[in-house]
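What follows is a single structure, written as structure tokens, with notes after it.
Just one protein chain is left out here, and the rest sit where they should.
Let's look at subunit A:
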Amino acid sequence: AEAAELRARLRAVRHTVLVLSGKGGVGKSTFSALLAHGLAADETKQVALLDIDICGPSIPKMMGLEGEQVHQSGSGWSPVYVEENLGVMSVGFLLSSPDDAVIWRGPKKNGLIKQFLRDVDWGEVDYLIVDTPPGTSDEHLSIVQYLSATHIDGAVIVTTPQEVSLQDVRKEINFCRKVKLPIIGVVENMSGFVCPKCKSESQIFPPTTGGAEKMCQNMNVSLLGKVPLDPLIGRSCDRGQSFLAEAPESPATLSYRNIIQRIQEYCEQHHLQEEKIM
């Protein structure tokens, strides 16, 4: 009956993309936020961004929605809208103060994630993007389990170039395989830094074992793209602005846009294939 409830609620969602890592601090939330902004630039598309990082929800701040509250209506919880076609849900909106720690064990976290999926009235959605915390634990198992009521197009896995990140990301790739979650591809963030003054390039996080490129080759997954470090990214996140809008000429923006396009193409193709099979 629960599965039926979830299925009913998620029936109007066309595409679902999970943003995962394994490693913390590599830019999952940043990427999720920009993916949402990028997709919502097409006003004909309805985009939903669900933040299931319950201990460290970054999405409200990154989307400029700190301090917003969730409203209830007859049809369920209302997402908080950034644009008319971009709605957001996060535990961040449920806290009385942004510094309140959510010190919950797994089962309680799972309960909230289920509520997010069951009780939020997303309406008709073209893209549901789910931002996750680092790791391979309760939140990840639960979201895959609950979303099996609908259809997940796939996961985008975010990393940075150094081996300490890659070793966690390989585990995440194996997690996806274990739970039969298709992998759309890998994004390598913080991939080099070009000095805006002298234009020379530095590897702030040297890819000592070949970076995401080598890892993707070895594990037979797609490398969606590499995004260079740009201090404006961090600043835009802190200010709740879309980096893509704030720095349209940045090489990082170009990379992000290419990656977003590849994800869109994957989802559309996937849909066509599914329809053919049916």
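By our rule, contacts are C-beta pairs under 8 Å (C-beta built on N, C-alpha and C of every residue); 3 or more make two chains touch, one makes a residue touch a chain; residues count from 1.
What we mean here is this: contacts and distances are computed from a predicted model.
Participant: Not counting the visible chains, the remaining one has a UniProt entry; which protein name from "Transmembrane channel-like protein", "Pyruvate dehydrogenase E1 component subunit alpha", "serine C-palmitoyltransferase" or "NUBP2 factor" does it give?
Facilitator: "NUBP2 factor"
Participant: Write down which of A:45, A:118, A:151 or A:171 is the residue touching the left-out chain.
Facilitator: A:171
Participant: Consider the whole complex, including the chain that is not shown, and state which of A:60, A:135 or A:228 touches that chain.
Facilitator: A:135
Participant: Could I get the residues of subunit A that touch the absent chain, sorted low to high?
Facilitator: Counting only subunit A, the missing chain is touched by 22-26, 54-56, 101-107, 109, 133-138, 140-141, 160, 163-165, 167-168, 170-175, 178-179, 234-235, 237-238.
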